[in-house]
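The complex appears here minus one protein chain, its other protein chains still in place.
Which chain is which? They are A and B, in the order written, and residues in each are numbered from 1.
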Amino acid sequence: MGKEEILRSVRKNKPTLIPLPEINLDTFNETIDLLANFKEKVALVGGTIKELSALNEIDREITKLFPNARNIVDCTKSSSLGTVSISDKTQPQDLEGVDLAIIPGAFGVAENGAIWISDDRFPIRILPFITKELLIVLEKKNVCLHLHDAYELLSKRDRSFGVFVSGPSKTADIEQCLVIGAQGALSLTVVLV
Amino acid sequence: MNHAQKAEIFNKDEAKVNWHDKALWYVREKRDTAAHGVKGWEHLRDLASGIKAHVLSNLDEYLITFEKNAQKNGITVHWASNAEEHNKIVNKILADNNAKKVVKSKSMLTEECHLNPYLESKGIEVVDTDLGEYIVQIAKETPSHIVLPAIHKTKEEVDSLFQEHLGTTPSNGNPEYLTHEARKHLRAKFLEADAAITGVNFAIAETGGFVVCTNEGNADMGAHSAKIHIACMGMEKLIPKEAHLGIFLRLLARSATGQPITTYSSHFNKPGPESQMHIVIVDNGRTEQLSREDFRSSLHCIRCGACMNTCPIYRRSGGHSYDATIPGPIGSILSPGKDLTKHSSLPFASTLCGSCSNVCPVKINIHEQLYKWRQLITKDVKQPFIKKTILKMTGKVLSNPKLYGFGGRSVRFILKYAPRFLVYSKLNAWGKARELPKIKNGNFDQWYKEKRKN
Partner (left out) sequence: MRVGLFIPCYINQLYPQVAIATLEVLEKLGVDVYYPSGQTCCGQPLGNSGYEEDAKGACQVFVENFKEYDYIVGPSGSCIYHVKKHFDILEQTPDVIKVRNNAFELCEFIVKVLGKKDLGASFPYKVGLHKSCHGLRGLKLGSCSERMDAHYSTEEDLLAHVKGLELMSLTRKDECCGFGGTFAVFEEAISVKMGRDRIQDHLNNDVEVITGADHSCLMHLEGLVNRKKQPLRVMHIAEILNSSI
């Protein structure tokens, strides 16, 4: 409908070309303990950190943390507690009763506690949002300093859907009172191995 | 009613003004703390501003690149010159798919285009799913803040709204209870939705993808449960490269709420299986603003709301006093470009203190643009006769030292000898709450003549 008209209008009204600024990331470099900062930020945004010395301890930890979870989706293949199997045929509505989703995180970001997860590792996009509790498994060595480094790590990915998750869903829309658990997951646990 | 009149009404409830001021100042303080934690914060702002300025100077090319890359990934791209076209496009997508139930996450653009009433008139149910927007929707109001839409509502007001609309039990405004009740209600809406509408925080030319940021997870709940995702974006949301998100996402949430990043920063590049993804690119006055050299950089805005939180006038007059889709300082430089007469009081709703420009993550010189709009408004919009005459006369007097000498003396004479009821009459807005300066016997000119010789 309006494409040509819009482009014509832009060409008529835009200023002469302003060069893209040069970005020197050295300005943002810091020598800090990445893991310690990451853990601190995860706590700040309302997440819980659990450190395991080995991945095979995960079942015991989950049973301890979520004793009442019945419908569990495991996308990591590292837990034997999965009770709900999903595929690309699963409908979003089928997942409404999921108590816990276990999803592998690609890497964490020290400056903000965010973890990158993407739909090549969970077959249905709504899973990390619709689940009551979200557990992300992350290797300790996979923590980068800031978002600039994060996008460097993401630059070669196959782009479909991915999301930085920083803490559980939350809102402060009623008188600025922070409430954890809005429309997405009610809690976020980050298991570091 | 102009801004001053609405602000005066808002100020009748001083306790509420104090609450509103403190709540938003608290957000400003959280922003300061978060920004202090970032090494090179001011440099980040420079870069963000520079990238936006660059994009605007090459916008046509970036739009074309974006469309091409988005289409390659199976996204359908639509173009709308104005609000009406935008609404028609959205409605047509819905009609073509026989979609009747829509969940929407926050999008200031759809507010600007008045999409909800349009779709409702076509028999479509639209549910706003951001909690603040949902509150405002059921209250039949408009958002009073772009990040905190219901900041003007007390928890007790929300409580009674929810009793009426959701059948909740009275809770004295318990935010946790109310939030969880809304969650239950909205869950059902998400799962039965035919289509989801979201805004776009950033669209990336090089990948054809886009990013949506929320704390509640409502954009994702909608976009991934409905088979149709329609993302509506103002054309200025483009950035050249995905790597630039590193800069903008570091700034956005810290500026908005003081969080290091929003809970969810979702990167959409391809539709999901058996799903459709649409992007509607909207002009609606933006190319016109692009033509105005003095006001062009207002299009840098990434809608963080920091200028509202810091603005001492916004905090004390409330968002609705601006009577515009986007209130506060940024709204006061955007709105006059759309309707100069309707919004002519907004650039004057400022002391030009400049705090807005200092917090702005993309370095829009907001207070300087307010000053510039004032100069245009006095020329193009009919001004109150008395105000105009006084100021024009003042100009003449000030350009003539002799006339001025006489004027200054008479002001002092009046202030000194006129009876109090004359000086403090209703016509004198200064004297309503303030004393006038106590008048000394002479002015400095006279003192200098007596005491010093040049």
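Here is the rule we use: a residue touches a chain if its C-beta (ideal position, glycine included) is under 8 Å from a C-beta of that chain, and two chains touch if they have at least 3 such contacts.
No experiment lies behind these values; they were computed from the predicted model shown.
Enquirer: Could you list, sorted by label, every displayed chain in contact with the chain left out?
Expert: Taking every chain of the complex into account, the missing one touches B.
Enquirer: Hey, which of B:103, B:235, B:349 or B:364 is the one touching the hidden chain?
Expert: B:349
Enquirer: Decide which residue listed in B:59, B:195 or B:377 touches the omitted chain of the complex.
Expert: From the options B:59, B:195 or B:377, the contact with the absent chain belongs to B:377.
Enquirer: Please give every residue of chain B in contact with the chain that is not shown.
Expert: Residues touching the hidden chain, for chain B, are 3-4, 7-8, 11, 14, 17, 21, 25, 32, 35-36, 38, 41-42, 310, 312-313, 316-317, 347-355, 357-359, 371, 374-378, 387, 391-392, 394-401, 404, 408-409, 411-412, 415, 429-430, 432-437, 439-440, 442-445, 447-448, 452, 454.
FYI, only the chains that are shown with their structure count from here on.
Enquirer: Centre to centre, by mean C-alpha position, how many angstrom separate chain A and chain B?
Expert: Measuring from centre to centre gives 28 Å for this pair.
Enquirer: Touching residues of chain B toward chain A in the complex: what are they?
Expert: By the definition above, chain B touches chain A via 23, 26-27, 38-40, 43-44, 46-47, 50-51, 53-54, 56-60, 63-64, 73, 78-82, 85, 89, 129-132, 135, 148-151, 153-155, 158, 173, 175-176, 178-180, 183, 186-187, 190-191, 207, 209, 215-218, 220-221, 224-225, 235, 240, 242-243, 245-247, 249-250, 257, 259-270, 272-273, 281, 283, 287-288, 290-291, 293, 296.
Enquirer: Over in the complex, which chain A residues touch chain B? Could you list them?
Expert: Chain A reaches chain B through residues 1-3, 5-7, 9-21, 23, 27-30, 41, 44-45, 88, 92-93, 96, 109, 111-114, 119, 124-126, 129-130, 146-148, 150-152, 154-155, 159-177, 179, 181-185.
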